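Heads up, one of the protein chains got dropped from this complex, but the rest are sitting where they should.
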Amino acid sequence: MGAVPQLVISTVLLGGIYALIAVGLTLIFGIMRVVNFAHGEFLMLGMYLAFWAFALWGLDPYVILVVAVPIFFGIGLLTYALVMRGVVKASHNVQIFTTVGLSTALQNAALVAFTGDFRFVRPWHSGVVIRLGEAAFNLSQVVAFAVAVLFTAALVAFMKWTRAGRIMRATAQDVEAATLMGIDTDRVYRLAWAIGLVCVGIAGVLMSPLYSVYPTAGLQFVLLAYVVVVLGGLGDMIGALLGSLIVAAVEVIGSYLFGSAWKEVIYFVLFIAVLVFRPAGLFGQRGAETLGA
Amino acid sequence: MRHDLPAIVLFGAAALTPLVIRDGFLLDGLVLILLWGAVSGAWNVAGGYAGQVSLGHSAFFGLGAYSAALLATRFHRSPWLGLLVGALLATVAGLIIGYLSNRLKGPYFGLATIAFSQVLLIVASRWRGFTSGSEGIPVPFRPGFWTLGFSSKVPWVYLILALAVGIYLVARYLETSRPGYQLAGVREDEDAAEALGIPCRRLKVAAIAASAALTSVCGGLWAQYVGFVDPFYVFSVDLSIRFALNSIIGGIGTAVGPFVGSLLITSLETYLRATFSDFKAGLIGIYLIIYGCLLIVVVRFVPQGLVGWLGERLRAVGRYARA
Partner (left out) sequence: MLELESVTKRFGGLTAVKDVSLRAQAGEILGIIGPNGAGKTTLFNVISGFYAPDGGHVRLDGRDISGLAPHHVCGLGLTRTFQLVKPFGNLSVLDNVMIGALTRLRAVGAAREEARRVIATCRLEAFADSRARSLPIGLRKRLEVARALATRPRLLLLDEVMSGLNATELVEMIGILRRLHADGLGLIVIEHIMAAMMRLAQRIVVLHHGEKIAEGRPDEISRDPRVVDAYLGEEFVLADA
């Protein structure tokens, strides 16, 4: 059973990164009840941020991480003001096509600005391999995992223990009551959106040494993030963490058994299966009605 | 009949154009306007009339394109047969997707359809033995009617025009028939429709399957016209969004809307391509950025689309004139 330790470690490392993407998405979905079709594009932007900082100024992605937080928070506020405000109360079609339009615009903005060439970020640590018994992994993976876990923990703590976090959760549970209590729901949505983008932007920076960077890089990850989020129960952060591990496991084991070419098929099929048979997620009930369960 | 006036004008103009214009490039533009209009019209059957907004319709388009291409290259059959096979496959796929995602509302249905189209993309681009994998399939040109090999654009104009008119008539049928009205009820409020005796699931699934079949016919004809099937294009999410875009800009849920939308969008694109062919790669991105922004703006501020908006203005003028 030599492969098991490797599989387990790969799963955990991958799961951590997926968790960061998913937690941002579940926050946005949980608070705003809007499916963000452009989530992957912000991941892609994070990756490009890391690439250009590295290519132009030789800055390591982990240095960029610090700057990425305010940058993506700002992008969040900007896109909210320009595009997302009012979408929460609008019709399904508006919700769908606003973020779809945003996705198209961002993808092609990247294409025009950066061309479609595949880019690579190769800082010194992306080549460092660590061995633990029979398992081998990449230093970049470990750091990505560590930062992701820290960030996610901070987010969960924020939601649970700070006043702002409580206000956001209250709004998610009952918008009318929140409004009656004097909560400015617009600000809550804006904050949720911005934090969600920070999470996924950071994930992009962390992932840049591990994956190729190109304008449509976001697509496969956004669907994957939705698998995680739907599995874990929409809006449920802990569920998103657990869901990430499950999806990472499926991917790692699926790759091992069937080869990486078909692993994408596996998680698309998993996605459809979850949507159809367990839209409430494996653990949660909330959000199920919105899905139509 | 008055309702059909815009369509009569549009399709009539299209029919007369080849008599007046000989330029191959312009006729090509006309064929594409009609073709993208037709496929958007097919999308609209599910998206506009049934309220099932699919973001994965390229799945059906690709199925049609591949059916036509494979039947011609591997099995040496007439592409007309390919159209039929494609339609059958797409119908089955539509029935399955429709049935499975019956309870999914709005964006979730969209997500499921995206996933479906991507599964097909991966299969098509990896299955070297059957579909030639990521290289795609060149569609052979063999002159003749039954092989859909026309050396001039003119027969294509009339063939695609016939397709467009056919899809338009399907939409009109949905506006005036019993199943169409019931479908409108399903779209407006499914619970209420169900309580009134309308079999909602059956109607939704049927609409999706019909939309799928029509989309695949468009795909098959497109493959013959363009001559090459590339899995990364034909199953792409971008293409799916394109189908929806035309309908939303033109008027989702109207019969002539998708064609008006296509007229605008495809003309713009053809013009930009021709004028700035030097900067091609960069410019393709730019007009897609424009489309993205258009989508955001139109869906929020002009949700009834151009046709709906014009219709309201004309009615308002009519009321004013009569007063």
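So that you can tell them apart, the chains are marked A and B in the order they are listed, and the count of residues begins at 1 in each.
Note that in this section a residue touches a chain if its C-beta (ideal position, glycine included) is under 8 Å from a C-beta of that chain, and two chains touch if they have at least 3 such contacts.
Please read all numbers here as calculations on a predicted model, not as lab measurements.
Contacts of the undisplayed chain with the visible chains, over the whole complex, involve B.
Of the candidate positions B:20, B:195 or B:321, contact with the hidden chain is made by B:195. In the complete assembly, the contact with the undisplayed chain comes from B:184, out of B:15, B:122, B:162 or B:184. Seen across the whole complex, the unshown chain contacts chain B at 176-178, 181-182, 184-185, 188-189, 191-200.
Here is the rule we use: only the chains that are shown with their structure count from here on.
Listing the residues of chain B that touch chain A in their complex gives 53, 55, 100-101, 103-108, 110-112, 114-116, 118-119, 122-123, 126, 237-238, 241, 244, 248, 252, 281-282, 284-286, 288-289, 291-296, 299-300, 303.
Interface residues of chain A facing chain B in the complex, by the touch rule stated above, are 34-35, 37, 83, 86, 90-98, 100-109, 111-112, 115-116, 219, 223, 226, 261-262, 264-265, 268-269, 271-272, 275-276, 279, 290-293.
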